[in-house]
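Every protein chain but one is kept in place in this view of the complex.
For clarity, chains are labelled A and B in written order, and residue numbers in each chain start from 1.
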Amino acid sequence: MIRRRTLDVSGLPDIDVSSQEPIWWGQICLCCIEGAMFCILIACYFYFRLSLDMWPPPGTQLPHVAIPTVTLILAIVSCLGSYRASEGAKKNERGAMLRGLLLNLALGCAFLILRGYAWYTLNFNWASDVHGSTVWTILGLHTMDATADLLFTAVLIVALIFGRTGRSMRLAVHVDSVVWYFLVLIWIPLYIVIYWAPRFVGAPA
Amino acid sequence: MTPVTEPPLGEIDDEGERRALERSWRRRPGIAGWFTVTTHQALGKRYIVTAFVFLLIGGVEALFMRLQLARPDNPLIGPDKYNQLFTTHGTTMMFLFAVPMMEGMGVYLVPLMLGTRNVAFPRLNAFGYWMFLFGGIFLYAGFLTNTGPDAGWFAYTPLSGPQFSPGKRVDIWAQMITFTEISALCVATELIATILKMRAPGMSLTRIPMFCWSMLVQSFMVVFAMPAVMVASNIFLLLDRTVGTHFSNAAEGGDPLLYQHVFWFFGHPEVYIIFIPALGMVSSIVETHTRRAIFGYPAMVLSLVSTGFIGFGLWVHHMFATGLPQIGEAYFTAASMMIAVASGVQIFCWIATMWSGRVHMRTPMYFVLGFVFIFVLGGLTGVMLAAIPLDLQVHDTFFVVAHFHYVLIGGALFPLFGAFYHWFPKFTGRMMNDALGKINFWILFVGFNLTFFPMHILGLKGMTRRIYTYPAEMGWGPANALATVGACIILIGGIVFIANALASRVHGEIAGPDPWDGGTLEWAADSPPRNYNFVNLPVATSRYPMWTPPEERVVVTGVRHDRREALVTTLMDAEPPIWPFITALLLGLGLVGATFRFSWYYPAFGATGIGLIGWFWPRRPEGVRS
Partner (left out) sequence: MTRARTLFIWAAAVALNGCGGHQQSALDSVGPQAGKIESLWWFFLWLLTAIFLIVIFATLWALTRRHRGIEQEPLERIHLPSGETEHRLTRVVAGASILTVIILFALLIASVTTGKALSELGPKKQGITVEVTGNQWWWYVRYLNGDASRIVVTANEMHIPVGRPVMLRLNSNDVIHSFWTPNLHGKRDLIPGRVNTEWIEADHPGRWRGQCAEFCGMQHAHMAMWVIAEPEDQFERWMEAQRAPSKQPSSASELRGRDVFLNNACVFCHHIAGTPAAGQVAPDLTHVGSRLTLAAGTLPNTKGNLGGWIADPQNVKPGNHMAQIDLPPGDLEPLLDYLESLK
């Protein structure tokens, strides 16, 4: 036994489902990384546009905007599911978490399927020209991220069904919602760039 | 976290707590232990040792290059091998040595300095290490099978594109970047979370050790710079090469210059990513060995942070010769010179610290002084390079080679050697031999200047970079011969260091926890630190808690010792996990396969998903412990 000046912290909770957790900060860092990458790609899009007279290059049809707009609205609505799930996680309500995640997953899948259809109707591909390369890369990367997060959501649902509702599980639900907000948020500028930018800045320079 | 006032006296069952900690933080025995380690000391040491091995390999490559250039028209190494050598040398030093080494030092030291038990995400840390190791092995597997990259470490398109670099050489380079950037991003993320959220109670922003500040700034730079190289090497270069996109193909509207912009938007901050941690090391060494608090702490922190910001605004000074509009170029000159102010302020503060402190001239201080000499010289040639007219002459010549070796070896390697001598007792529990250390310093210092100073003159005399030979009538022979002699002396210095380290590890004087009477918290832990670092987590009662009289120090109680727990965090992990290794292995295999065939990406990401699910699956209901 030794005597020291001490600061007793045994009263602090194990896990706090909030932005106090390191994992929340880690997730914010990952969002910064992804966000920086998409920002660079947007900058590249306009760099290419400035160096060419015709945009999109000859032979490329302007992408349709109707279906992508619907998918954007779907994505935004699906955030409600994430929100309900994360609120449920904070209050430790298994039902709310499960319902929220299911809503998120369902709308997210619809979002991806509709996007796939809109993508399929494009009359250019990655190897057509530099416009095609940029648009396909942005679409591909965002789709990959969204798919990965939806898979993670599905895994969380399975874990919840199997009765895992511990505090780190709740934290995972909370962080999962952060990722989905980010993916929807970053999609708004990307959507504008891919579907509207050719209309706004497409005229010959 | 508010500073603690009037903490009560409490009783601590020292032995009992120690036993409980030993139990919950022990490694798995045997091979399984090797693949499942998640403690930051073990992983930090692995990073450091692995990166050091790559330093040796890169150094040997440099030596071969110097032998080839030692005399004109030398038939020793042909152009093909030489181009692979300098590309691999640059790639190794930047991606496999410098960045991982700094990160390893951060992984090892930051939790100790902050007074916590581990980094915020130990499994991510393990995953990052495995990715780094696999990336390095991948690059050298290519190099040893005559498939080493040969387009230079910045692989400008279209030379590196599908038309002018057929084969797999450049693919290996580009994919190797993926490995190391994932690794760097893992470490950056976990260090940011650790430094922001896991500091000892009482450690307000104004009490963070300088080295942790430097790692924080460096980590943020990694977070915003690495995505750029992802875009350059993985998207522009690799997609152009594997699936036929047109990012760099001028015929289809692409632009080879955009690759340069994006690459240098990463590449310039990369230099600061390497040398900002070194600045933190210098601060740590200086304050410990002058026995006074660092002079101008706020100014030092502000310089680091502003270096971090300005570092992103300089990239075009690598591209002055490409013929960009003049007004933009003038801005980049101004920004490049501005960053010299930030470095200058730090140099002045260190000199002031030495001036008003009690300098003990031990080996780490020798390396700091060597750093000041070499780095200031390199910084001043950097100012020359910022001036566009001068840059147009010396760009891509040996002058630039001299400049960046002065900045990177002077600015990063010398502080790093100082740091080895400084923290070796912490790493191993034994002191390094000081007399041999000073000899080591002088050999390296003389060898370095002999190698690289003549290159300034060679550059002005017209010797361009990356040439494998030159005609005798150019008159570059003598200076090149001198540089080669210098390179051999550096080699001797390296051997002396290794000998000293190996011998000291076994026979060195026992160090004890605090051989230098340092001020920061890493000296409160045992040498080498236990897996849990501290029996009772310390409280930072001042910027230098160890310089507070012992009776005024405070420790934390009430953290659970029967599982891996640290303050302001979750459970570290239930037991040492294998999943980070498996995930890294699967992703690594996929990435390697994808350099040969794009479709490998699909199984790679699928398999990685499985690895990640295994990683994150909640083991058992919480609160029940085995």
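Things to note:
Rule of thumb we're sticking to: a residue touches a chain if its C-beta (ideal position, glycine included) is under 8 Å from a C-beta of that chain, and two chains touch if they have at least 3 such contacts.
Just so it is clear, the structure is predicted and the values come from calculations on it, not from any experiment.
The undisplayed chain touches these shown chains across the complete complex, B.
Checked against the hidden chain, the listed residues B:295, B:367 or B:615 yield one contact partner: B:295.
Only one of B:309, B:355 or B:602 touches the absent chain when the whole complex is considered: B:355.
As for the chain not pictured, it touches chain B at residues 78-80, 83, 151-152, 156, 158-159, 163-164, 250-251, 255-257, 290-293, 295-296, 299, 321-323, 326, 329-330, 333-334, 337-338, 340-341, 344-345, 347-349, 351-352, 354-361, 369, 372-373, 376-377, 380-381, 383-384, 386-397, 457-458, 460-462, 464-470, 473-479, 517, 519, 544, 547.
Basically, only the chains that are shown with their structure count from here on.
With centres taken as mean Cα positions, chain B sits 31 Å from chain A. Chain contact summary for the complex, chain A toward chain B: residues 1-12, 14-15, 20-23, 25-26, 29-30, 32-34, 36-37, 40-41, 44, 47-48, 51-52, 57, 126-134, 136-137, 144, 148, 151-152, 155, 159, 163-164, 166-169, 171-172. Here chain B touches chain A in the complex through residues 4, 7-14, 120-121, 124, 185, 188-190, 192-194, 196-198, 201, 223-224, 226-228, 230-231, 235, 239, 243-247, 249, 252-255, 258, 261-262, 265, 536, 539, 552-560, 565, 567-571, 605, 609, 612-613, 616-618, 621-623, going by the rule given at the top.
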